[in-house]
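Structure first, commentary second.
Only one protein chain is missing; all other protein chains are in place.
Entry: chain A
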């Protein structure tokens, strides 16, 4: 039966080329626009190297530091190295923990002053456990480098090529803020889509005295954010509880400022738009969907009206055929399925083109959809979620556009249909 529908649908596609092309293109465009929205979210959510384990990561993006004495002195900022050392490094439940602070600086060579600015990530050895960087040569700075505050640096292959003309500069020196750093390793440059891991240079934060022993607001406020890698996402609650205890212990020390870690986000929270800078907001699915669903519906609705018009006309042309089938005993349900299935062929072809088109659109419009410098990789785009979303929206579009004409034709009186009577 379905084979018959397929044949018939293909025949109809061939018969009326122009409207078929228009229906397919309309569907493809609509599906592509929807998938672009889906992809934007997907890139923020799913893991890819060096942030492969995003589903097991927890994020501390900011903290509160409220004065014990002055009720007006309340701060919402990042944490100091002291907080990291006392509250996060001793945690038992997670697999590993890292703290990082990013800044921009000029990277020069010892004998040559250069002027281009790069992102410098001040971090710790845990960073290389939380994120799975691809080392092209050398290795990360070590625990010993970190504890002695030695100036060691890991750089990207892009920077290595720019500075040294090769990707093998291990052992050579770069200069930042008049301090010479020895290069210990070269990694493949991460995409800017990896917001936490992204940088051009990574150094132990102990190597810069401006990042240790931070004294602002009683030693609570500083420059660091933290990423925690759990053994599994099932441990999230245990880790949150353990951090709560650690914060309580930290505050028991009787400092002038009370530390508050209000939000420990999972990747889903971050992808939905949660943030903890200057106040902090947790965005849930509900808020996200109320913002996005109207747009998605609109992207579906406009082509739906088009398609319905076209399908309406083509079904109209086949009224006598439908009437005849009905006269010989075809049920309403059967006719309904037939129209929907036949139309599904068109929408499916449109859907497949839509997937390709969405990737093309994302690349073309990268500068305003994502960011100009962001590199999009195959790994970020082609996840099962993309195809599931494509299928879902294709079916939805089919149901919306062919549903009404199908119901109409199925319910028509046999006599009217056979007579091709247009008064009904």
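Convention: contacts are C-beta pairs under 8 Å (C-beta built on N, C-alpha and C of every residue); 3 or more make two chains touch, one makes a residue touch a chain; residues count from 1.
We adopt the following convention: contacts and distances are computed from a predicted model.
This figure omits one chain of the complex; the name its UniProt record holds, of "NADH-quinone oxidoreductase subunit H", "Fibronectin type-III domain-containing protein", "Na+/H+ antiporter NhaD" or "FtsX-like permease family protein", is "FtsX-like permease family protein". Which of A:53, A:233, A:275 or A:308 touches the hidden chain is settled by the complete complex: it is A:308.
Touch with the chain omitted from the figure is made, among A:327, A:365, A:388 or A:415, by A:365. Only one of A:33, A:79 or A:121 touches the chain withheld from this view, namely A:33.
Listed residues A:92, A:209 or A:232: the one in touch with the omitted chain is A:209. Annotation: of A:13, A:299, A:322 or A:348, A:299 touches the absent chain (contact as defined above). Residues of chain A that touch the chain left out of view are 18-19, 22-23, 25-26, 29-30, 33, 105-106, 113, 115, 117, 149, 151, 177-179, 207-210, 298-299, 301-303, 305-306, 308-310, 312-314, 316-317, 365, 367-369.
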